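Complex shown without one protein chain; remaining protein chains in place.
Each chain gets a letter, A, B, C and D, in the order it is written, and its residues are counted from 1.
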Amino acid sequence: MSYLLKRIAFYLFTAWAAVTINFLIPRAIPGDPVQALITRSRGQMTSEAVQSLYVLFGLDKDASLVEQYFSYLGQLFRGDLGLSFTHFPTPVSEVLGDGLPWTLGLVGITTVLGFLIGTALGTGIGWKRGSWADALIPVTTFVSSIPYFWLGLIAIALLTGPDSFFPASGAYDNGLVPNPDPQFIGSVLRHGILPAFTILISSMAGWILSMRNMMVTVASEDYVTVAHAKGLSDRRVMLGYAARNALLPNVSGFALSLGFIVGGTLLVEIVFSYPGLGLQLFQAVGAKDYPLMQGVFLIITLSVLLANFLADVAYLALDPRTRREG
Amino acid sequence: MTDAVLEIRGLNVDYGLGDEAVHAVRDVDLTLHRGEVLGLAGESGSGKSTLAYGLTRLLPPPGVIASGEVLYHPDGGDPVDVLRMTLPELRRFRWAETAIVFQGAMNSLNPVHRISSQLTDVIKAHDPRSTPASRLARARELLRLVGISADRLDSYPHQLSGGMRQRVMIGMALALEPKVVIMDEPTTALDVVVQRQILRQLVELRERLGFSVVFITHDLSLLVEFSDRIAIMYGGRIVEEAASADLYRDPLHPYSHGLLNSFPALRGPKRELTGIPGSPPDLRAMPSGCAFHPRCPHAMERCGVEVPVLGTPGDVHPGHDAGENAPADRTVACWLHPVHDDGL
Amino acid sequence: TNPGANSDTGGVLNVGMPNGPQTENNNPFLNTSAASSLGYRRLLFEPLAMVNETKPAEKPKPWLATEWEWADNFHKLSLTIRDGATWSDGKPLTAEDVAFTFELLQKNPGLNVDSVPYETISASGNKVDVGFPRSQFVNQKKILEQLIVPKHIWSTIANPSTDTIKTPVGSGPYTLKSFTSQTVTLAVRDSYWQELPKVKEVRYTSYSDNNAQTTALATGASEWSFVFIPNYEAVYTSKDPEHYKLYFPPVLGIHGLWFNTKVAPWDNAALRRAVNMVINRDDIFMQGEAGYFYPKVDNITGIPTPAGDSYIAPEFKSKIVTVDVEAAKKELTAAGFTFEGDKLKDPSGKPVTLKMTVPSGWSDYVTNLEIIKDNVSKIGIEATVDLPNADAWSKALDTGDFEAALHWTNNGPTPYDIYENIMNGALFKPIGEGGINGNYGRYENAEATTLLNEYANAADDAARTAAMHKLQQIFVKDMPVAITSAANAGGQYSTKNWVGWPDESNQYAPLQPTLENALDVVLHLKPAA
Amino acid sequence: MTTSTAPSASGTTDVVLEADGLTKHFPVRKRGRELLSRKVRAVRAVEDVTLRLHRGRVTALVGESGSGKSTVARLLAQLYPQTGGTIKLHGEAVSDAASGKRFRAYSKRVQMIFQDPFASLNPVHTVRYHLTRALKIHGNAGKSATEQEAALTHLLTRVQLTPPERYIDKFPHELSGGQRQRVAIARALGADPEVLLADEPVSMLDVSIRLGVLNLLKDLKERLHLAILYITHDIASARYFADETYVMYAGRVVEGGESEAVTQRPAHPYTQLLIESAPDPDRPAAQEKDGGTGEPPSLINPPEGCRFNPRCPYAMKVCAEKVPPRFAIPADSGDGDSTAHFAACWLYGDGLSEADKAKLREPEEAL
Partner (left out) sequence: MTVVPSTAATTPVAAPVKRRRLRFVANPKATIGLAVLGFFALLAIIGPWIVPYDPSERGNDLLHGPSGEHWFGTTHLGQDIFSQVVVGTRSVMVVGFIAGVVATILSILVGVTSGYLAGAGSELLSALSNVFLVLPALPLMIIITSTLPETSTLTIALVIGLTSWAWGARVLRAQTLSLRGRDYIEAARATGEKTWRIILFEIMPNLTAVIASGFVGTVIFAVTLEITLAFIGVGAGGDWNWGTVLYWAQSQQALAQGAWWWFVPAGLAIALLGTALSLVNFGIDEFVSPRLRGGGKTNVKTADGRTVRMRVGFTPVLGNSNGREGS
């Protein structure tokens, strides 16, 4: 089996497993969305509402687990993720549609950016091992050990305020309507800077370290010595020989760690009240909104899978050894 | 010696600094002449590779060159000291004047670049004005030179067999027509048939292009067959240096003697194989005096005290084939054959 | 420029709620819709009458109904619908629409949030007659508060309980201008059956959490909100003491420590009474509820004052509970409890412990329990605070698997809802059985149940008053819940741009932007000078 | 007719281990379009190998890299199941030894020394651990701690790691290559085997250390009368240490016989090429013959007939059609006791008439 076929089989299997876990977990959860809704309202909603909610959410019917599973799979294939409970009766897909662009825009871009910048810095530091650049290593280690949310909170405390350029929450100024006009885009950018910066700082640190270590390892490979022996310029040796090879494990590491990153940035969304998927998931969990939880989890998993796939393809492009002729 | 291309003078190479330093190469003096193949033999760990990398300053940390000079004599120019070169000078010098073929060809080629780009980037680095087409043509020519069809240009290293990779490296070494090619155990990973093919090609090319070769291996029979002169290393020092036929016929140093008596011959009458008793020295705790004396069957008291100096043996050792054939460039470092002290 | 941007802030009212990103859902019947969660349904749709919960005894203010008549001991309601009200699409609002709305609720139990049992509904001219199978005395408010929707639109909606009503048409003075997950903007209509409000545009912004909402209030980005702010002086009012205000009037609903009356030794009323005597309500109010959030309830009957003043029996009028450790100890020893050192032992000789549960994330509740834990240690009870997650906690209460818990009751126009929720025997289920909504403490008292029924179905006010007073006696004697705080109907507001808010001196309405009176409040607002 | 070269079972040289028609194919994964076809792809690493190991004799196996030497050894050690053929220990067929107990019983009698002394000792264990395990598994450790200590000392002395105390508690990384190799040998001896399969035991070693190990093997053969299989690609050492030598090419044995005969008078064109190529200081460079061109064949799709035919300067038509059987090569001197010299090459086919032979040989003469 070729490498790619194998990977595709793996993706299908994982997607199936994710979907199944997705199905099972909410069903293992005690408590139900109606109770959760009532509980959350803390007396703001009368207990008479309970009955109407059961009827509304369609929780008054019984079906066997297997039946449910297959109807769930069937729905998925039709792209139907059900109706959200917290935003009832908005379809989950619509709720996700609201959150996804923000997550992709913020988390997606900064994650990739963090990877790129971190890798670039790591390349430099690893190459210049023994120079002043090494002093950055303890700093990076420390920064990478700080939890995302704490960094975010400190950033909010220090940098935002009534007169500050940085807003403390949200994705754009209240009152603006998403529209591709300069005012809106400017506002989105302004709101994105702090969360993006937080993600960048803490995700970059990890990449710096791993890339630096790979560079150190690769720098003593024979082909790097050969490249020096060939009299190539330092830049060429660093980029074309050392970094090019050091990158390979980092790329697959990147793919694999996406799951962790998505988890981590969820906190940034919570701390910065950024209206992305993470915040939605967080709220869905609190509200026992299984359909929404399932939806968010599915989206996150699938996008992690997709990103993994892209990373695999990138790896394939970067490492000729995985490419087999025939 | 006017025809020298590379003169190594008093080279000392250490691994590490200060007290922890391992002196891997000690006081090595060696001259490479134009157009010759100089064999470098010796036990594992005797410092052969260290010497080769040291003289091109390619030793990885913690290797440092403690002292010495490496004089390169360009065609018709003044000699330059490689160890005094600035980095840009060194970069220009490398490959254009001295190319190295490393021990493992699999590891010498960058696994993620095509053969073609690895062949052309060295040309580009040294001749930025060359055109891509001309570089590619040169790469094709180089492959042909080492007996690989040009359609392999687009291959990645992992798609070539070990022998082919080794040949690519040899081809690459010749890309800029250097004056010196250093080869560090280029064929140990190959079987004898392929090994012979490659070496034959190399000898042919040398005759055509006229470069000098430093050839490192511990396969003495191979060295004797292929090189003009052989230097034997032991414990970081050159202990004997002679024309290969002389060395084979008449090794002066007891260690060379032992080496020659350690490998079985394929032809001729079965020789008695004696080997060398004992084990190689620990570089961190070198025996005093001659490093070989604990293993030497002829060790004298002096051997354990004083380090013998490498020089033309002053005595004509009875029983050896001396006479007019004992050439001036034959040197040995052994108290059995004290240096001819004309200077004193 | 951006259509939502408004450089001229004049005429705009900024409302904020800490409810997280919203999805467009303007269905006024569903508690899950953005319209409900942010409260803007109150400005799009209108009720039949405006009930002021902070003054439950007052007659509701006529709104879409100009008059209403209860008959047959609250089995029949006859409404007179206002002339001149129009839907935002220009069509007139008629009695037909009102009748249709009731029918809609009758046919869709999912929309009938208050489970009002509608039986017969008929409309003729500007009159609507509705019949019920039971007395609706305690449901009056719920019926009058019902938001009315246009028949000509809703009759075409296939499934009203799953429709998100993207273009809401209501009779209120505002229409939906734009919707984003962060901000919903309403614009004032051209015509309205009353004087048009001064507020030309209302922006509802949903902040993702209390912190963000508080910040917005502190910076003035929000002018009206309802959010828990710890240390509000430091964080909020001190930023602009002249304009930043809060008003948290109590309503007839309570929060208190529910005892599981079926678990020894908490089945002993004397023990419960003793605990009630040592709870420091001031600390709870000041530290747990930040000095304003849930107003303190210290009448022995647990009825919040002043909202419930008129319902309190004369003998309890001035019975205020204050921390009295000695009295509590006396009460206990009288009931056979003993003290060993400073440890309390129950009559059987076992040490008395109290395990109180509260959802782990509910910081004010947790704080309150920490205070109570400290308080009861004064009478030798070793208390612990257990922090399960919210689901496990609801389940524990539902099935009676707890010793004591902080919980609330329903609120309503009379203290009936409080007592009904606590003492109704009809809600009783034995420990281990779930599915109850109220009487979590498994309180069983046939007399209380009868009295509750009597109150709900009594033919005259005197009978009702008598039942209410008897209920209070039972409550004070058995003390199934140690009531600490009242439910609130308050909010934070700023007088910087708008004045006319309800406050202590002018209690015309509660001040929660999501309550029905929100419309009344907005109509009262005038630009600050 | 073909002469099957059953060695004369004379004197001390009883056959201990013999392999008949040993075959090993490694299946390879299909890819691309092959997934659709039913053809089985395999590396035909060893094909129809017949050889015998005698008590008190060293049998060398030489051949180029990848010709299947190690695979033969591993098959004989039963580390791989064979695809075809039989292995007999003292005339008794061993089959399915992969299963636990039987395998241990077999491994007690047949022990293997791995190619690389740097890789075949576990870096985390001391010499003591390695040797004790070998002794214990095969019940040679004795009953008491002192007996075990004695057994260990004995083992180390046997491989000349003396004094034993100096080596017993060392980790492999503290030993030199030659010392490691000796520990590996000691471990094999710990099982007290009858057969020692030594897979290139010296290829990684320095010339001077190399000699020590080989002398040790020779000594073991003589003192303990072990049957030893010595795998190498250093033909010169085969000449020196082995009594008989087999030559493999691309999975098949192409020539075999007394070492001196095979190395001095190679019959098969491949053996000739091999010996030609071996470095030899005694040979003047000019004397070199132009022999080796071309690459070793693919073992997945090996050439039809004789596998050497694409590279063979004497190739005939029949070579590309039929696999040559073993033909006896007449000895120069009438040494009756020696193992018969044979070559699997049509050039020595005596089933053909002299006229046919003449015809077949024509291309050779034309060269």
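The rule we apply is simple: a contact is a pair of C-beta atoms (placed from the backbone, for glycine too) under 8 Å apart; a residue touches a chain by one contact, two chains touch by 3 or more.
Since the structure is predicted, the reported quantities are computational estimates derived from the model, not experimental observations.
The chain not displayed here makes contact, within the full complex, with A, B, C, D. When you scan D:Val43, D:Leu75, D:Met112 or D:Ala141 for touch with the missing chain, the hit is D:Met112.
Only one of the listed residues, A:Ser52, A:Thr86 or A:Asn308, touches the absent chain: A:Asn308.
Check B:Val80, B:Val203, B:Ala265 or B:Val309 against the missing chain and you find that the one touching it is B:Val309. Looking at chain C, the residues touching the absent chain are 210-211, 214-215, 218, 229-231, 234-235, 287, 360-361, 363, 367, 370-371, 374, 385-389, 391-392, 395. Considering the complete assembly, chain A touches the hidden chain via residues 10, 13-14, 17-18, 21, 25-26, 28-30, 128-131, 134, 137, 141-142, 144-147, 149-150, 153-154, 156-157, 213, 216-217, 219-220, 224-225, 227-228, 234, 237, 256, 258-260, 262-264, 266-267, 270, 278, 281-282, 285-286, 293, 296-297, 300-301, 304-305, 308.
Within the entire complex, the positions of chain B that touch the omitted partner chain are 9-10, 12, 16-17, 26-27, 53-54, 57-69, 81, 83-84, 87, 90, 282, 284-286, 288-289, 305-307, 309, 311-312, 338-344.
Rule of thumb we're sticking to: only the chains that are shown with their structure count from here on.
At the centre of the protein atoms shown, by the Cα-centroid criterion, sits A.
Inter-chain contacts peak for the pair A-C, counting C-beta pairs in contact.
Chain centres here are Cα means. That of chain A falls 39 Å from that of chain C. Residue positions of chain B in touch with at least two other chains are not found.
Of all residues in chain D, none touches two or more other chains. Residues 53, 56, 58, 60-61, 87, 90-96, 99-100, 102-104, 107-114, 121-122, 125-126, 156, 158-159, 172 of chain B are the ones touching chain A in the complex.
Of all residues in chain A, those touching chain C in their complex are 29-31, 35-53, 55-56, 83-90, 94-95, 98-99, 160, 162, 168-179, 181, 183-184, 270, 273-275, 279-280, 283, 286, 288. The touching residues of chain B, when paired with chain D in their complex, are 43-44, 161, 163, 190-197, 200, 218-222, 224-226, 248, 258-259, 262-268, 270, 273, 275-276, 279-280.
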